[in-house]
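Here the complex is missing one protein chain, while the rest keep their positions.
What follows is chain A.
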């Protein structure tokens, strides 16, 4: 039963990683002068859009999202609305945190917000897909005994990898090397992206190697 889930997870992650790859390659073919450093914001939005679209589609198809009790259209609409609201709030939250970390307040607000959007689409969106718009469940998942399923564990790993990646990405900024990727927020978004991709690879692998020790209350 577990092997099946791990395989599903691995293929999902492969699809998401492929979408990140395509989101980097396709605009390069279409838009003249496209580059990850030069037109960073374009790359950033194309990647977050791709990840958002693909994750929503894949998770919807897999049916990971917790089953809802009601199936009325109104309830589904309100759920959708709440998800969008949480998405936006999470962008604001990440923006605030990044500013508190020392990002310029006014000068490059657009860049900072774009980074927040990227982080949201890499982390919060996944929470939304796996757990639904339920903040309490999100907080619960990030505890030692909080994971209820393989997907929860996977969520823990990818989110942690992404956040740590973005955090580590801030380190090269003060260095005086004058490289194009040291410009705010290139290193952070690259760090987040690399962390995310690492998480995509690491999560199935880790779960695979620890499948003997993993016990979940449900499922």
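Keep this in mind: contacts are C-beta pairs under 8 Å (C-beta built on N, C-alpha and C of every residue); 3 or more make two chains touch, one makes a residue touch a chain; residues count from 1.
Note that in this section contacts and distances are computed from a predicted model.
Visitor: For the chain that is missing from this picture, which UniProt protein name fits: "GPI ethanolamine phosphate transferase 3, catalytic subunit", "NADH-ubiquinone oxidoreductase", "DNA-directed RNA polymerase subunit beta" or "V-type proton ATPase subunit F"?
Guide: Of the names offered in "GPI ethanolamine phosphate transferase 3, catalytic subunit", "NADH-ubiquinone oxidoreductase", "DNA-directed RNA polymerase subunit beta" or "V-type proton ATPase subunit F", the one UniProt assigns to the missing chain is "GPI ethanolamine phosphate transferase 3, catalytic subunit".
Visitor: Of A:72, A:143 or A:215, which sits in contact with the chain we cannot see?
Guide: A:143
Visitor: For the chain that got dropped from the picture, name the residues of chain A it touches.
Guide: On the side of chain A, residues 100-102, 139-140, 142-146, 167, 170, 174-176, 217 touch the unshown chain.
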